[in-house]
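What you see is the complex with one protein chain gone and the rest in place.
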Amino acid sequence: MSSSSPPTSNGGGGDHEDEWVWNEIKAEARRDAESEPALASYLYSTIISHSSLTRSLSFHLGNKLCSSTLLSTLLYDLFLNTFSSDHSLLSATVADLRAARQRDPACISFAHCLLNYKGFLAIQAHRVAHRLWALNRKPIALALHSRIADVFAVDIHPAARVGKGILLDHATGVVIGETAVIGNNVSILHHVTLGGTGKVGGDRHPKIGDGVLIGAGATVLGNVKIGEGAKVGAGSLVMIDVPPWTTAVGNPARLVGGTEKPKVHDDVPGETMDHTSFIYVI
Amino acid sequence: MSSSSPPTSNGGGGDHEDEWVWNEIKAEARRDAESEPALASYLYSTIISHSSLTRSLSFHLGNKLCSSTLLSTLLYDLFLNTFSSDHSLLSATVADLRAARQRDPACISFAHCLLNYKGFLAIQAHRVAHRLWALNRKPIALALHSRIADVFAVDIHPAARVGKGILLDHATGVVIGETAVIGNNVSILHHVTLGGTGKVGGDRHPKIGDGVLIGAGATVLGNVKIGEGAKVGAGSLVMIDVPPWTTAVGNPARLVGGTEKPKVHDDVPGETMDHTSFIYVI
Amino acid sequence: MSSSSPPTSNGGGGDHEDEWVWNEIKAEARRDAESEPALASYLYSTIISHSSLTRSLSFHLGNKLCSSTLLSTLLYDLFLNTFSSDHSLLSATVADLRAARQRDPACISFAHCLLNYKGFLAIQAHRVAHRLWALNRKPIALALHSRIADVFAVDIHPAARVGKGILLDHATGVVIGETAVIGNNVSILHHVTLGGTGKVGGDRHPKIGDGVLIGAGATVLGNVKIGEGAKVGAGSLVMIDVPPWTTAVGNPARLVGGTEKPKVHDDVPGETMDHTSFIYVI
Amino acid sequence: MSSSSPPTSNGGGGDHEDEWVWNEIKAEARRDAESEPALASYLYSTIISHSSLTRSLSFHLGNKLCSSTLLSTLLYDLFLNTFSSDHSLLSATVADLRAARQRDPACISFAHCLLNYKGFLAIQAHRVAHRLWALNRKPIALALHSRIADVFAVDIHPAARVGKGILLDHATGVVIGETAVIGNNVSILHHVTLGGTGKVGGDRHPKIGDGVLIGAGATVLGNVKIGEGAKVGAGSLVMIDVPPWTTAVGNPARLVGGTEKPKVHDDVPGETMDHTSFIYVI
Amino acid sequence: MSSSSPPTSNGGGGDHEDEWVWNEIKAEARRDAESEPALASYLYSTIISHSSLTRSLSFHLGNKLCSSTLLSTLLYDLFLNTFSSDHSLLSATVADLRAARQRDPACISFAHCLLNYKGFLAIQAHRVAHRLWALNRKPIALALHSRIADVFAVDIHPAARVGKGILLDHATGVVIGETAVIGNNVSILHHVTLGGTGKVGGDRHPKIGDGVLIGAGATVLGNVKIGEGAKVGAGSLVMIDVPPWTTAVGNPARLVGGTEKPKVHDDVPGETMDHTSFIYVI
Partner (left out) sequence: MSSSSPPTSNGGGGDHEDEWVWNEIKAEARRDAESEPALASYLYSTIISHSSLTRSLSFHLGNKLCSSTLLSTLLYDLFLNTFSSDHSLLSATVADLRAARQRDPACISFAHCLLNYKGFLAIQAHRVAHRLWALNRKPIALALHSRIADVFAVDIHPAARVGKGILLDHATGVVIGETAVIGNNVSILHHVTLGGTGKVGGDRHPKIGDGVLIGAGATVLGNVKIGEGAKVGAGSLVMIDVPPWTTAVGNPARLVGGTEKPKVHDDVPGETMDHTSFIYVI
């Protein structure tokens, strides 16, 4: 996996890393276009013809999320303008691309993730919706939310706050509520719900710490805290706080691991994740 | 939430209420168009340009559910004709809109629900499919069923009977079988299955009473009866009858609450729902 | 159900049976077109106008899975060429059609399945993606995988090996990992995950024997073996081997049935399935 | 050509004739669908599935004239509402269909004309634009005008008044100005201009009498009068009045025929037109 | 027509005028949207939602000229980038808008011209194709040329040089060859050909002076010079030089007017054009 790292990587990443990843993506797309002429048109229109990752991603999302009443040109404009107005969005995108390469063994290239991962695309579109929401442009943020839910079957309320280095693996059926907060380097499998309980309105959804891993089909309800590095087993129902570096499994969930601090799972390129067997699903 | 009620509401609703809600929707859409020019085209084409809620909804569903082999004009016609031939459909639509406003704290306006809630749209399209099924127009009912399942990831057999005041919240992954019956004022979260067991053919799916609440990811199997006002916990697997005003949780489910009769949850505008914490997910 | 069998059926099927099923499909479509003029255009374009099941299916999949950057004509070509180059694909298609007719009481005709069953369509498209993957045409296989996941919310890694006579019922949310293997005559309900655990890369997904039945929402994780004729209950979490003709239920799953050998569930046309009540969901 | 006449035709036509023509069209379309399965989908969606000629025509025009910013559903609605509000539009449509059958030897059926004649379709859409103009809905009339000019390359100002029984043969490049008036039973070939001169604004375009025939590429300029039954030669440039039953040819045009009164060319079903050889082009 | 002039107009125009015209267009579109809700969606998406004339025009052209193999997003980008890289393009656009308002009595507003005039739109797209040609990006210039010819039936070779203040009235069928040069403030009616003769390659097309007027259907062939302020009659065939302020008419053309110098026809807002009657066609 050394090929997925820039030659002189420093922890902070930044423009240099963004540029390196974009060059990798274009090189991958060119190789694929060379080997598979039937796909070349797709690869040129989505990647190779673009001058930047921001443009490529805006183009791809505009064409993915458009409908007969929300034109691709309008959405392309919206994505391009939003990404251009806040450069932290691009660095989050790059962190998500690296997360997929490092944590998902089925991810064979950055280009593969950029084009084909519905979880990746849903998160990028969500960040734009979130920024529009923060600017009090709620109607358009909700229209975008609706298109993401229709097209990717991923339902993230535009108000939800999401960190970077996120892997939404498979992604179908993920539901994340309005007051949820997700840290950095979090991995969430398909059918995961971060839902609310009881209170109408107010702060009612989970807070997910950095480096957390939530297995397929897990349901986390209420304003509970899932601590840094914690793990939630597939199919679990969690309505309690989970301490850092602890594992919760079962319906309802009980705590089964804990206290030991593993390595943060994306700071070492090429690491082998040591997931408890019943949690992770790829 | 007083703004979501007509000035002189009577329990029965009717044409007066339908008209009031439609006027609210148009006013909301106009406010949104004013504040967000990028969305104005969408709001005019889907809402403001139409002379009635029936036309607006038929137009929106026609454009949402069309494909290259099922044209939007054909579907628009089908929806318009069906809604026009049975006025009870419109009053069910209005009851569903009010249900979303009253029960979902994330629903900020009727227009938001009408345009963006895939659960709401899936239910409206289902009612049309159901009516076509009842008229023995099964092939077209099933084609519509298929489009709803593709576009919204909501799979309701056209034969299933569904009441009014329904909230399908988030909605992705909901599956409702052929002989299921759902009462009025029911709330169903995403990933809920009302499925069959054993018998091939025949009456084999759940019967859901009025005012029932079914949490995210719950699976209810077989011709069981979920009594009026009962609640089913998120992630539960229910294969037994649940008495009225009782709560079922767990996999397999056990009964945990019961007997106390709460207020019917939508007859008091602005009520605060008192949901058991592990059930409700928004 | 005798109408769904060719007059002189032999166990092996083959070209004779393929032709019989295709003739049935066209006859069904013609009857539906006759009775429902509003659907006739759809039925002619998808079925009646085609000279073979291969062409009809390639046309329908091309129009279902296309996007603005992956044209229907390109996909149609890809499907047609792949189906033509490997005739075993067509016999698998026919076996799947028969599986739907025999095992799903809601399936009223072959044409209904061909046109409307997202699980059926996802499996057919997957087989093409799998063949492209086997030919080392990975980028286009993954692009197809992505379209299937977007359009049908069914996520089957192109490397996964899938037998014939498969019923993916309802299908929304099904996720099947890279090294999974599925035998013949398997029935899988919606929201089922055949996922990996722990190991990054390598053989890490379930192996599903012939005639297995996996209930809605079940999660099977790791390189475990689900033996021939076994059953997995709805909502179960399985991380252990399940012996042949045995039933696993619960979260985590325990074994509850076993040893008795039922009839293989599709070799007797018109059989009544004797499913344990908590497993099957239609 | 007796097959193109109702069994008991009276000169006035009316609802009886409209119904007869619509039944003919459906019968023709059914015959064509029977003989050509590849076209059946098109014939069902455009003709056979519709309950009236008004609906069929509105559907066809909506799908022909739509664009990504003017949706087919919107145009369909506009056509349907306008045709429904003024029944004289339908009788003009029927007269135009009969004109094509009687005067154009290349017209093999009413259905052929309804579906494929761009001149016929442009005239029908123009009548709707004209009515909207008359209702002072100028912006939408001009938007429609623009779509007709783009799609059919026929440019008729919405204010122009056009009679019934019109044949625009081939039609490409026809331009008809704002204050032009065209009588009944007029035949106009392709590339014909009815244009203005000199005056800015005011009544500045030709007035075409009943039964006039204008050859291909002819240009008629200014507020001149082309008398009843007159003929204009192909390629002529006419800036003078042409008396009734007279022929004008040349660039600039001179009068060459005249005074003899032929039969009005559509009151005798099946008549053989006796056109001067250098005028008519089909 | 004073309403079509900025309050403090100076001959040179420039940014101030561009801004004034854009504000007029938006005000017109808002008035039209107010009065015609059915058109509001179209007007918002094409005009009102945009922040500049450049964006509005690029959006409109992208949606007009796109095809299934040349996406609207790609074309939008191409137009936007080209207009942004050369500000003289926008001032030519504004001059063309003013030309339509001043010279075409059927033009009721700037917005009408911007949205609906195929001649205006063809010229704007041509200027972009011409710039791409000048940058030696010939293949994309020719692809654009082809789309303009398909969509608007206007065929201008990308190498042709075209001034500003151009009115292509009706525009269908206009053909302008590779080495043609057109001055400023020229009016060209539909079906006009500026074609080549004899020589293969080389400078072989007409040179049209400032303020020239060419009537409908006129054909001008060869490297001839049509002098400043000259007029060419409708239907003429011109293969000779036409001196300034002279009129050519007939097939073949002869010179009939001359020497008197009229006012340049667009420097006085609101002027009444004094066209010789047989030339002009609107």
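By letter and in written order, the chains are A, B, C, D and E; residue numbering begins at 1 in each of them.
In this section, a residue touches a chain if its C-beta (ideal position, glycine included) is under 8 Å from a C-beta of that chain, and two chains touch if they have at least 3 such contacts.
Here the structure is a predicted model, which is why all the values come from computation and not from measurement.
A.B. asks: Please identify which of the visible chains the hidden chain touches across the whole complex.
C.D. replies: Computed over the complete complex, the missing chain touches A, B, C, D, E.
A.B. asks: In the whole complex, not just what's shown, which of C:62, C:105 or C:195 touches the removed chain?
C.D. replies: C:62
A.B. asks: Touching residues of subunit C against the unshown chain: what are they?
C.D. replies: Subunit C touches the chain not shown through residues 41, 45, 49, 55, 59, 62-63, 69, 71-74, 76-77.
A.B. asks: If the hidden chain were put back, which residues of subunit E would touch it?
C.D. replies: Listed in rising order, the touching residues are 67-70, 74, 77-78, 137-140, 142-143, 145-146, 149-150, 153, 155, 157, 172-173, 175, 177-178, 191, 193, 195-198, 200-201, 204, 217, 219, 221-222, 235, 237, 239, 251-252.
A.B. asks: Touching the hidden chain in the full complex, which residues of subunit B are there? Just list them.
C.D. replies: 68-69, 71
The working rule: only the chains that are shown with their structure count from here on.
A.B. asks: Treat touching chains as neighbours: how many steps, at the fewest, connect subunit B to subunit E?
C.D. replies: 1
A.B. asks: Touching both subunit A and subunit E, which chains are there?
C.D. replies: B, C, D
A.B. asks: Please tell me the distance, in whole Å, between the geometric centres of subunit C and subunit D computed from their C-alpha atoms.
C.D. replies: 53
A.B. asks: Where in subunit B do residues touch two or more other chains at once?
C.D. replies: 38, 41-42, 45, 49, 63, 69, 71-72, 74, 77, 153, 172-173, 191, 217, 235, 251
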